[in-house]
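The complex is shown incomplete by one protein chain, all other protein chains being positioned as in the whole.
So that you can tell them apart, the chains are marked A and B in the order they are listed, and the count of residues begins at 1 in each.
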Amino acid sequence: MELSAFLLQVLNGLDKGSAYALIALGLTLIFGTLGVVNFAHGALFMIGAFCAITVQRLLSISVVTLDETKTDFLGNPLKIRTPYVEQWFGESIGQGLIDWSVPLAILFAIPVMLLIGFAMERGLIKHFYKRPHSDQILVTFGLAIVLQEIIKAYFGANQIPAPAPSAFIGSFDFGVFIGFDPGTLIYPYWRIVYFLFAMFIIAAVFAFLQFTTFGMVVRAGMADRETVGLLGIDIDKRFTIMFGIAAAVAGMAGVMYTPINPPNYTIGMDFLVISFVVVVVGGMGSLGGAVLAGFILGILESFASMREVIEAIPGINQVVIYLVAILILLARPRGLLGRKGVMES
Amino acid sequence: MLGLSRNDFLMLLFVLVLVAAAPIILNPFPEGSNFAQFNAGYPDLMQRFVIFGIFAIGFNILFGLTGYLSFGHAAFLGAGSYAGVWMLKLLTINVIPAIIISTVVAGIFSLFIGFISLRRSGIYFSILTLAFAQMSFALAASVLTPITGGETGLQTALNDPRVLDGGATGGNIPAPSLFGLEMGHSWKVAVGDWIWTFNVGYYLCAFVLLIVFYIAIRIFRSPFGMMLKAIKSNSQRLSYTGISPRPYTLAAFVISGMYAGLAGGLMVAMDPLAGPERMQWTASGEVVLMSILGGVGTLVGPVLGAGIIKYFENIFSKINDGLLHQWFSFMPDGIENVIVGIIHPFVGKGWHLSLGLMFMLVVIFLPGGLVGGINGLFRRLFRRRSQ
Partner (left out) sequence: MTVALEVKGVNKRFGGLQALNDVNLLVDEGRIHAIIGPNGAGKSTLLNCFVGRLNPDSGTVIFDGKNLIGRLPHQINQAGVSRVFQTPEIFGELSVIENVMIPALAHRDGIFELNALKPLRREKDIRDKAVDVLDDLGMADKLDMNAASMSRGDKRRLEMAMGLVQEPKLLLLDEPTAGMSRADTNNTIDVLKHIGESRGITMIIIEHDMHVVFSLANKISVLAQGTVIAEDAPENIKGNPKVQEAYLGGAH
């Protein structure tokens, strides 16, 4: 295999790995702090994606004016649809806003996802901390279905495209920088953005947990919830905030993923199962493990879908994630970086 | 009686009466009435109730007793289905060998997967089973196409060898039968406006259900069953009392895998067709939900959970606006439209919404599932009857 082909697959794996890592990060935060198996986490990713769609539609709401000077083919005055944003801010700014609707949706998604996260934790999840895992699975699965159906009722069942800003459409030729022929190692701009964005979010979450008192308490709570509770620290309130943050991370991952994969209401479930595998392969209770496993599995998946690899081992592209998951779990009982005693019984 | 305590025997009798009379009980509304839509007493759906009931009973022997949550049991159902279709193709169109081989093949397959997966516990075990099942699903849909028929699935064909039957007979693909009695054969009995359908396939499934339900009761009440409960309670402690938990969990895993294979065999006996989607994680997740909804660790719960989910899937999904308007046509138009508008999102294509809401309501108000929750309610109402 040529070096450029190798590098291309690494790059291709990065964006999927980023999405896995971001979802798994939130999942493992909730696992680790609240001890809750959250099957609705994929739905949060999906809602994030639909935040992007919502913002795109809001910005495109138009006023209809009649242009008497022109007529359509029936001879009536021509109807011109002008988005309000163009009316208010002028044509160039307005068009820019619409063009940038996906990144702008982040600003919309953060408060929405935080609110949804808080509401979910306070209204529902809170009551299930002491219930068996089976009850948690049923209630969060039920919630996921309900959220999916609500989105389906409003947005329909089809995939809805939400393009990246036009400035990021097209590809970046990595190859020429490092001496390959032009065109051998190209990578879409938006995927670079997605990867950098994911790295930024991951770094922010880690920094938050590492360098703030709040984060310190949460990490202590992940290690030993009861003791922290005994110290008289109100761990519950912090966990609510943690849930909101996990929801926001999943939501932002969803927003930014829309240009890569137009969302429909099932996108969350599709990601959820693999994210569970990612969390467990990374090791329960380990944030670093979740991120590491997300990227490893994303990149391996990308390699396995290469033509040469499929020809050598038929079907490998379908099973590689699961095969690697099995091998890692058999070699390392608690995943890559897991701690003893977390979710083992 | 039959080695059961009085209460257990009564429970078995109760289930016997229910499944025997199901074609009557599930058709409470006269044919052609407004609510005939809610009748579930047609063979196809009743077979599904019973087959998924068997699947869930078996799953509950593993999950309910040992607490090991497998997310890959659909793989055994799928493997059983494929094995069953091959028996119908190669050996005979009689369903008995197909059902037996389905169970055996699923048993061997689960022994292999269980042996590896049970090296881990908790969520690590769940993910291992999920991974094995997803691999089986992907391979069945792609590489194993010569054995599984790929994405289109495997079915009986006119030119199948059927060694015992003597090969191709007429112009039609023979239908699965029990010594010549076709599974699809039904007797219809009309009583007044009611029509009851007594179907051969259904009664074969119901007979099998009774047997495996009886076996499940025996397992629950055996020393073996007690050890499984002890594993769920405190598996570490069990090893300090001189018991090795591994062979017990493996035995439970294989038993539940065989139940799944049996369910798969019955499926192909009813409809000689098997596809890879039967192995997908959604199918594994469904049986998990059935068990939890009905009541984990209870005997009747899983059957109840299976019935309810299948009822929603088949009945609620078929209610459309036309039917709704018909039902509420006695009301003034304005009110009729409002009511239809309110119900509309929950039925037809929106049946998933009702299902999701029901999951949440059940688990919020009835901890321990339907059976567990109802038991709890009764206990609170009649405090003195503590047992």
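As a working rule, a contact is a pair of C-beta atoms (placed from the backbone, for glycine too) under 8 Å apart; a residue touches a chain by one contact, two chains touch by 3 or more.
Everything numeric in this text was worked out from a predicted model, so none of it was measured.
Participant: Sort by label and list the shown chains the missing chain touches.
Facilitator: Visible chains that the missing one touches: B.
Participant: Sort through B:159, B:172 or B:236 and give me the one touching the missing partner chain.
Facilitator: If we include the chain that is not displayed, B:236 is the one touching it.
Participant: Provide the residue numbers of chain B that touch the chain removed from this figure.
Facilitator: Touching the missing chain: residues 3-5, 215, 218-219, 221-227, 229-230, 232-234, 236-244, 247-248, 251, 255, 387.
In the analysis below, only the chains that are shown with their structure count from here on.
Participant: Between chain A and chain B, tell me the centre distance in angstrom, where each centre is the average of that chain's C-alpha atoms.
Facilitator: Chain centroid spacing, chain A to chain B, equals 34 Å.
Participant: Residue numbers of chain B touching chain A in their complex, please.
Facilitator: Of all residues in chain B, those touching chain A are 63, 67, 69, 116, 119-124, 126-128, 130-132, 134-135, 138-139, 141-143, 235, 281, 285, 288-289, 291-293, 296, 345, 350, 352-353, 355-360, 362-364, 367-368.
Participant: In their shared complex, at which residues does chain A touch chain B?
Facilitator: 37, 124, 127, 131-135, 137-139, 141-146, 148-150, 153, 273, 276-277, 280-281, 284, 314-315, 318-319, 321-323, 325-326, 329-330, 333-335, 343-345
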